[in-house]
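Please see the structure below; I have some questions.
One chain of protein is taken out of this complex; the other chains stay put.
Labels A and B are assigned to the chains in the order they are written; within every chain, residues are numbered from 1.
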Amino acid sequence: MAELALSRKEQAAGRTGWRPRASRLVWYVPLTLWGAVLLVPLYWLIASSLKERGQVFVVPPIWIPDPIVWENYPRAFSVLPFGMFLRNSLTIVVLNLIGVLLTSSMAAFGFSRMRFPLRNLWFALIISTMMLPGVVTLIPTFIVFKSLNWVNTFLPLIVPTFFGGGAFNIFLFRQFFLTIPYEMDEAARIDGASSFRVYWQIILPLSGPVLASVGIFNVVWNWNDFLHPLIYLHGEERLTVAVGLRLFQGMYWQDWSLMMAASTVMLLPMLVLFFVAQRYFVQGVTVTGFGGR
Amino acid sequence: MQNPRLTNRRQFLRTAALGVTGTAILAACAPAAPTPTAVPAAAPKEAPKPAAPPPAAPSPAPKPKQVELRFAVAYDPTALDFVKKGVTMVEAKFPQLKIKVENTPWADYWQKLTTDVAGGNAPDTILMVTMYAQEWLVKNVLLDLDPYIRAEKFDIEDYWPKMMPAYKDKQGHVYALPYDISVQTFYFSQEIFQKAGLPAPTADMSWDQLRQMAPQLVKREGDRTTQFAYDGFPTGWPLEGFLWQNGGRLLSADRKECLINSPECTEVVQYFTDLRVKDKVAPTPADATGVDLWNSGRLATRYTNSSVVANYRVDTKFAWDVLPLPKRAKAPDVRSCSAGGSYCAAKATKFPDEAWLFVKEFTSKEILGVVVGDSGRTVPGRRSAPTTLFDPTKPPKNARVLIEIAENAQVMELAETPYYTKVTKAYDTMLGEIYTGRKPAKEGLDEVKKQIDPILQGKD
Partner (left out) sequence: MSMSSADGQARLLARRGPSKLARREAIEGYLFVLPAILGFFIWVAGPMVASVAISLSRWDLFTPPVWVGAANYAKLGPDPLFSKSLVNTAFYTFVGVPLHLIVALLAAMLLNVKVYGISIYRTAFYVPSIVPVVANTLLWLWILQPEFGLANAVIDLVGLPRQTWLHDPVLAKPVFIVMSLWSLGTQMVIFLAGLQGIPETLYEAAAIDGAGRITRFQSVTLPLLSPVVFFNLVIAIIGSFQVFAVAFIATQGGPNDETLFYVLYVFRHGFEFFNMGYAAALAWVLFAIVLVFTLIQFAMSRSWVYYESYLKR
């Protein structure tokens, strides 16, 4: 089981090892109870996806599928083009990732390490968009994309990211860049490095943690995004997993084991990402205050 | 490394709040343009030339230039296979046509069509239904087929005549050709009737008789009902048929007023509410959510669309049959209203002649026999088209009643106005409230009328 360690301080504490006192053992009761309650739905998701039809509609419910059947998974891929949904989601996720990592770090570099007139004003304006409920721009941006004839393409879900990649990401990158000593730039500039080289060869290579955090949250966000694909993507061949899954709901709403299998398929990449990159997940959450939704 | 995070956050929030206020003021003070910035949808194309109907010869001597037509449809995988088969047949017969089928799931179809058409990206040929045809007609999206019909002296009498008002404008011009007709059909499980020791229902049964025998068709286990006598609560397009059965109407003669709160209509709504709320023989929405009561053998009778016959032939594992809807004394001959699908051409198409050719051919007797007839979904749009509905080796034995119902079923009046979406949205929620007993029928229907009248008068 992976670790969810939050700070170096605590990791250090863990290493030196404090001894649990008997009075602390009482904490296991609420921890275990509450944890179990939280994990039951997740167990139910997976258990239901492994049930054969006859075991789904039973009162009281069957807790352990018997036999365990896998057929719901291949079925999810055959009744609807779920493979295509996955590919579409992946395309959108990857292109957004490139856009956000590139342009928000660039903007952050400009705002943290370059001097130019009105810098603080621009920064404040851009940061302010974080407080903006997205609904306000939903209608007019839809009309813009419609008049560009971009509805029913991936472009509305990708192109905006290449314009700064979101205020919060800029903010995050900037906060991180401010912690990198300026001597590094100075030395490079004295050696004749251009601003772009400083950005590309000095700052970015030092920015692993923030690149990872921003990247992961962007991936999670785009994977989960429902409203925008719902508005911009129509026709089976263009749907993402999120909106494709809703199609299952419309067509197979009485076939719960199939829907639970499809939901599990949607969850799986996020679960893997979480366990592989847990440190950056937690870092991202603590620094950004935004989770995957 | 902890504290900068907190101060950063606070700094962030402050900047953000200041900025957002600024932006708002900026936007609010911005000179409002006299007209919105974006451009309207593409200007409508010129009217089609009624002349030059394409040759019907199977092998034209000079090979005409091939034209690709986009064909927007919304079918489930099974139905789509039959449609593709039909497309291949048409393409073989008319080499100048190349059809690109663009399938969208039904739930998404109308939104996609809207954005496509509004974005100047309209498909050449379009699946249409009775309910929405007038809405698209008034938006000026559909191609007037009348010039072609007149020039070719094309006979439209074979299409179910009672469907056609939904596809005509005020001048009587035709904009779509039907491919099927659906009616509300009464399905019953012979097995459950047998087990309950009751005689199977007949076409003479009345709604009152159904209500009398219903309690004998219910089974309960503790506070759970494991078998229901009846399901089906009229709303959406079927509603009007049920009102007509009791001598009621949804719309006044001039279609400017909603009569849903009349005593005749209220009585119908009350009847179905009583089945559920008073007699408890019908499932609540909660009982019926996420379970297939019919196919799991837990439902004795129901009404639903005639189109599900094809599905029940595959999925239903017990003996079942169909009947016309039960009768009501006030209008014993009225059994159902009708609705259906059709194909039409977009006004914006670059190839109106070819689009007409395709719509015409795709609703021909031969093609409908394959696309609708072989699929066994419901009654084909042409009376002469063959269908597998009556296949004696497959249920339902009474399938022929579907034709009888179709023969008499008027299309609902609401489909002759361009307000279907708004009106049904206005009554759906309230009917849901009434049918679950949360709102008295009369009171609820009075409220609905108040909401619908302005819609019908074009004020909303």
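The criterion applied here is as follows: a residue touches a chain if its C-beta (ideal position, glycine included) is under 8 Å from a C-beta of that chain, and two chains touch if they have at least 3 such contacts.
It should be emphasised that the depicted structure is a prediction, and the values quoted were computed from it without experimental measurement.
Every shown chain touched by the omitted chain in the complete complex is listed here: A, B.
Shown as candidates are B:Pro95, B:Pro161, B:Pro215 or B:Pro285; the residue that touches the absent chain is B:Pro285.
Checked against the hidden chain, the listed residues B:Gln66, B:Asn140 or B:Ser384 yield one contact partner: B:Asn140.
If you put the hidden chain back, the residue from A:Val79, A:Ile98 or A:Ile180 that touches it is A:Ile180.
In the full complex, chain A contacts the hidden chain through residues 1-7, 9-10, 13, 18, 20, 24-25, 27-28, 30-32, 34-35, 38-42, 44-45, 48, 56-61, 103-104, 106-107, 109-117, 119, 122, 125-126, 129, 131-144, 146, 160, 162-165, 170, 178-182, 186, 194-196, 199, 220, 223-224, 226-227, 230-231, 241-243, 245-246, 249, 256, 259-260, 263-264, 266-267, 270-271, 274, 278, 282, 285-286, 289-293. Within the complete assembly, residues 2-7, 9-10, 13-14, 17, 20-21, 23-24, 26-28, 30, 32-38, 40-41, 111, 114-115, 117-118, 139-141, 223-224, 284-287, 289-291, 421-422, 429, 432-433, 436, 438 of chain B touch the chain that is not shown.
In the analysis below, only the chains that are shown with their structure count from here on.
Centre-to-centre, using mean CA coordinates, chain A is 39 Å away from chain B. Those residues of chain B whose C-beta lies close enough to touch chain A in the complex are 1-2, 4-5, 8-9, 12, 15-20, 22-23, 36, 38-39, 76-77, 102-108, 111-112, 115-116, 118-121, 224, 290-292, 296.
Interface residues of chain A facing chain B in the complex, by the touch rule stated above, are 7, 57, 59, 79, 123-132, 143-144, 146-147, 149, 151-152, 171, 175, 179, 234-236, 246-247, 250-251, 253-254, 256, 286-287, 289.
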